[in-house]
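Here the complex is missing one protein chain, while the rest keep their positions.
The letters A, B and C name the chains in turn, as written, and every chain counts its residues from 1.
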Amino acid sequence: MTEPMMINLALAILFLPLLGFLVTLLFGKRIKSIYTFEIAIIILAFVGAVVLLFTKLSYYQNTDIVSQVSWINLGNVPLLGNTTIDIGILIDNISVLMIFVVTLISMLVHIFSIVYMEGDRLYNRYFAYLGIFTFSMTGIVFTHNMLMMYIFWELVGLSSYLLIGFWYEKKSASDAGKKAFIVNRVGDLGMLSGILLLYTTYHTFTFSQIFSQIAAGHFPLNSEFWLTVTGILLFCGAIGKSAQFPLHVWLPDAMEGPTPVSALIHAATMVAAGVYLVVRIFPLLTSGALMFIAVIGMLSAFIPATIALTQNDIKKVLAYSTISQLGYMVMGLGVGAYKFAFFHLITHAFFKALLFLGSGSVIHAMHHEQDITKMGGLRKKMPITYATFLIASLAISGIPLTSGFLSKDGILQGSFAFGSLTGYWIFAFVGFLVAMMTAFYMFRLLILTFHGEPRDHHKYEHAHESPFTMAMPLAVLAVLSIFIWYTPNPFNPEQGAILSNWIKTPQLVTPQDSRFNFMKSELPANVAVQQVTQNSEVMYSESYTQALEGAHIPSLLLSLTLAGLGILIAFSFYQWKKVDVDKLADSIKPLYKLSYNKWYFDEIYGAVFVGGTLLLSRALAWFDQYIVDGIVNGAATVTRAVSRFSGKFDNVVVDGMVNGTAYVSGFIGLIFRRFQTGKVQTYIVLVVFSLVILLFIFK
Amino acid sequence: MNTISLNYLVDSLKLIKPEIALSITLVLIVLVDLIMNKDKKFLPYVFVAGLLVTVYLLIEQFSTSAFAFTTAPNLGMVIIDPFGNFFKLLIAFATIIVIMFSVLSNEIKEGLDRQGEYYALMSGMILGMFLMASSADLILIYVSLELVSLSSYVLAGFNKNHVRNSEASLKYVIYGGISSGIMLFGISILYGLTGSTNLYEINSLIQASQVHGLTFIVASVLIFVGMGFKISAAPFHFWTPDVYEGSPIPITAYLSIASKAAGFALLIRFIKITFIQSVDPNGFWHLLNVIDWKTFFIIISILTMTLGNFAALWQNNMKRLLAYSSIAHAGYLLLGLTVLSNEGIMAIIIYFVVYGIMNLGAFLVVMLIANKLGSEEIDDYDGLGSKAPFLSVSLAIFLVSLTGLPPTAGFIGKLYIFMALVDAKMIAVAVIALLNTVVSLYYYIRVLKHIFLNDPQKETQVLSTSVASVVFLVVLITPVLLFGIYFTPLVDLAKSSISLMGF
Amino acid sequence: MIQVGLNHFLVVSTALFALGILGIVTRKNAVMVLMGIELILNSANINFIAFAKFGNFGFQGQAMALFVIILAAAEAAIALAIVLNIYKTFSTVNVDEIDTLKD
Partner (left out) sequence: MTYFPILSFITFLPIVGMILILFIPKSQAVIIKSLTLVITGIQVIAALFILHYYNYSLGGINDPNSFQFIEKFRWIDIAGFSWIGRIKIDYFLGIDGISVPLVLLTAIVTFIATISSWTINKSVKGYFALFLLLDTGMMGVFVALDFFLFYIFWELMLLPMYFLIGIWGGPRREYAAIKFFIYTLFGSVFILLVMIGLYFSSTETLADGTKIFTFNMLAMMNPHNFTQFGILSPLNPNNLRLIAYIFLFIGFAIKIPMFPFHTWLPDAHVEAPTAISVILAGVLLKMGTYGILRVCFPIFPEITQQLVWYIALFGMINIIYGALCAMAQKDFKKLIAYSSVSHMGFVMLGMASLNTLGISGAIFQMFNHGTITAMLFLIVGVIYDRAHTRDLEAFGGLATQMPVYTGFVTLAFFAAIGLPGLSGFVSESFVFLGAFGFGLIRVLTVVSTLGILLGAGYMLWTLQRVYLGSLKEKWTSLTDLTFREYAMFIPLSLIIIFLGVYPSAMLSLMNTSVNSMVKFMADAKVMYSSLAGF
């Protein structure tokens, strides 16, 4: 398979979903079964993705395939010469792996939805929306430049908006959609500013060109500080999209959307786009930027985990765990564990999608009951769902033999190594803490849902195992959550092809002195540039490799114990009822409330930002109506007042003496009119008088 | 000696053919009036015929410039020059149109039996104006001014039994009498200072020996009172609103155009001939620095236009509103004089043509509407747009032109005034004038609002307009629109008629 | 025994002028007002004659005076006619009461 063919294939994968979207949307009303077309499309896309993945990784493992066209031609710009704005696609290992994940999960979700969404009024439109989402996500994955990244970034936002608010009759749903879009926009502002900085400096959007120019020592505003700032600004986009602290508030609300959507967009793919962005721009991140990223990641891993401990809505718990896991990835990138972070992105995509679809099937069975306190004992009723859900829970808790164990342990290991190298142990510490919490709340969820006695018998009676089209995706994802696909040795991911050959840490292009020591490369810059362009394996330095080696065993043991501990606690609390949970909650009431109320983020934001903006806008509108207009307009009140002392005035005002001088000129007019008494002698007096004045002026 | 004097008398008479023709017309009118006691329908046509002859004679001698009735070599009482001739033409045409007005007007029809005196007086008035436009001697100035005034006093109160008319005439006569009296006093002082009544002589005398400042200023300001009264410049304008509102519409129109034109002709001539020292190649006048006329006129003109515009904001009677607007326009016209340059004079002339046409048009429409509605109150105009579309649209055109928006002739008039100002670097004045224009929009547009935007309160019967008036309106509208787009002839005319005798 | 000179005439004429204005402004009766106007005109006349006499300016002054006298007569005639007419319509000649035309 030649490179042009691969390009075409990639383009096909990109545009097929768009076609699906258009067709499904336009004919949705007339042809009832048009959704099948969309599904066929997505299956095609998936097949294409598999082919692409296979070819790329087996034949072009070390060469990136790029193809670009000029989108806009600015002509002969003064001082710059001929300028064009290019768009294009980049096929490298990262993108093909990502595209595989995206299309796979998208396909599974399509299939899952066939039954799940049955009988919905806008059945076809739902699939259309899925189509446009897949299109935009694919765009993000394939882009080779920042502009296209931003474009599809926004489009993803749109599709997310549409899908969250899919049941727009529900106010909560449309609210959630709006919230998601706007909160994302906040992040995008940062990203936009970053892009502006990049373009004004390098006059190109293409990653590779930007990198090579940076490597050549050309920085935004000619200072490394601004390079750091650029990195952070771009990362802001990721904060929004990947629901990182402090912009994480939209994701839980996004659960208003149909559950399969949550699985696809708000767990597996879209929210991962943020991480993907950081992966893409990784080379230009200075130590400062990386530190910032790591901190944000750490907070986003920790805070939601604490919240997830006490939530009762099955989807909410999963949502917070998603944020927390994304936090892991971001932190991983921050501490330089590039490979593990991306690896975790993939594995997490599978098992988190699985969890959501599982919860979907539960909710479906329970007739849209989402409160786990009303569930229980479902494992007899729905064995498949239970089994798969269990696997996923193990994976996310990082129990050996699962994919989750491999990737998550890698990140922990990375942060451990980071700590040992730089002395910032906090990341490692929080990482392990969160690992334990994760284990706890996942099993709390599992137990409350599937174990024990049913709490709501009525609903329980009607519960039933889901049909094949819903069970099959669960099965597939469950299988993908086993270690074997990634590495032969369940305790060392490094031995698997995916980490050893496919995912490679790119060479940094940042100047040596603005890197962490362990990232300083022994290679001269120009070679570095070479290597960036062909994405060849780079390890930062000997010290780092050793540190990583050293970190392997301790972190492994630590994480295992903590995870086990978490599970144990969960069981003792909810399965064997060793401890009275409520009493415990009471004993630490403030903490409990804090966690239960999600740290009051929504309340605070609602009051400060939303309220503030609305208040400001009201104030300004008032200002506009009464002050600005008033100044120009002769304040209404004044004119009223005047209108009393002169009957005509109001009339005249209404008649349109509206300009600013209305009042004044009217008044002047009044004065002049006073002279016109109709008595001829008055006139004479005035004439003589003014004559005298004139004479005095000119004498 | 005797023959010589005879020849030169004949020569002089040759030069004043138009005036002679007018006098003959006057006599004719009186005679016809006497002869046919019953039906005097074609009295006006006699008058028009006479005027046409006059116009012909004027055009014939348009570009000649000479003295008539010379007292000493090239010092005459009467000057014949393009400048004067232009104003005479303007006045003559205005008169013709006003006669047509009168034919259509109901108010005049009332006093059908007294048409004879009406037209006789009018012809007397126009004769006076002609003399005003060409007099170079203080005596003649006073006499002609009085001639105009006396006839207009009577005409203002033509309908004896109308309260408004008689009141208007009384105010007019008292006010006019006093202003001419004051002027006369000024003249007497000037005579005392210089010992001559001939403007050229006075000029040369001033140039020769520096006359005493204060008394001279007193004299000239006092003289200005008379002219200010005629052109209704503030602060000598007080008669204008009352008289305009009071008198019959044709007369109002006549006063607002013809006598104003005559007044301006007189004023310009007086200022230029009496106080000129030299004219520089760029056409700017250098006046003798006995009195700072520039500042004087700036003050007067700004005062006039501001006062006119702002007072007009309040009017509910259409005639009164137009009265104030004509005061405001007097202000704009005076701006042309403030520049003290030929360019300014040219601007004034252009503006006058335009102003004449559009103002006559406005008054005509008002009169036609008054004939139908029997009211000049703006509130009664509500919904006229649907009742009498043609009248309304034409009024709209005239008012827009008076506001000075393109593509109407009014814009061209204003444009040239402002160009003159900017060329003379009098930016501040220009800004004030422009802001005045904005203000003026209020009241003009307010009339249109009543006509088009308001729904009629009373019953809506469609008002018919006679063919004659339609034709007549079209005649007036055409130039308003035409000159707005193609004004070369206008400017050429102005250029050919700015040359005053002697300069 | 003082020689009567130009100044005396001027003083007189100016006084007349002032009186004329005063009369016009103060008197309520229209006829009185008209008389005030006559005063003004005549004050001007005195000036003309006086200047002509003492300045040896020739006859223009006298000629002017004659014109003025004639015109004054004409004006008076017309004005009185108008006043009569006013009396017919308003049945008063008090200028203060004749103010229907005003803003």
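The criterion applied here is as follows: contacts are C-beta pairs under 8 Å (C-beta built on N, C-alpha and C of every residue); 3 or more make two chains touch, one makes a residue touch a chain.
Model, not experiment: these values are computed from the prediction.
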item: Among shown chains, those touching the left-out chain; value: A, B
item: Omitted-chain contact residue, chosen from A:620, A:671 or A:697; value: A:620
item: Chain not shown: contacting residue from A:36, A:68 or A:174; value: A:174
item: Selected residue (touches chain absent from view) among A:100, A:150 or A:276; value: A:150
item: Selected residue (touches chain absent from view) among B:220, B:359, B:437 or B:465; value: B:437
item: Those residues of subunit B which, in the complete complex, touch the missing chain; value: 279-284, 341-343, 346, 386, 400, 405-407, 411, 415, 418-419, 422-423, 425, 427, 430-431, 434-435, 437-438, 441-442, 445, 449, 452-453, 486-488, 491-492, 495
item: Subunit A, residues in touch with the chain not shown (by the definition above); value: 29, 71-80, 83, 150-152, 154-155, 158, 161, 165, 168-169, 171, 174-175, 177-178, 181-182, 185-186, 189, 192-193, 196-197, 199-200, 613-614, 616-618, 620-622, 624, 628-629, 631-633, 654-656, 658-659
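The rule is simple: only the chains that are shown with their structure count from here on.
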item: Pair joined by the larger number of C-beta contacts - B-C, A-C; value: B-C
item: From subunit B, the most remote chain by mean C-alpha position; value: A
item: Separation of mean Cα positions, subunit B and subunit A [Å, integer]; value: 79
item: Centroid distance [mean C-alpha coordinates] between subunit C and subunit B, Å; value: 27
item: Computed distance of Cα centres, subunit C from subunit A, in Å; value: 98
item: Junction residues of subunit B - those touching two or more other chains; value: 170-171, 174, 178, 182, 241-242, 311, 314
item: Residue numbers of subunit C (touch at least two other chains); value: 21, 24, 33, 95, 98, 100-103
item: List of subunit C residues in touch with subunit A within their complex; value: 21, 24-25, 33, 95-96, 98-103
item: Residues of subunit A defined as touching subunit C within the complex; value: 673, 676-681, 684-685, 688
item: Footprint of subunit C on subunit B - complex, ascending; value: 138-139, 142-143, 146, 150, 153-154, 157, 160-164, 166-171, 173-174, 177-178, 181-182, 184-185, 187-189, 191-192, 195-197, 241-242, 245-246, 311, 314-315, 320
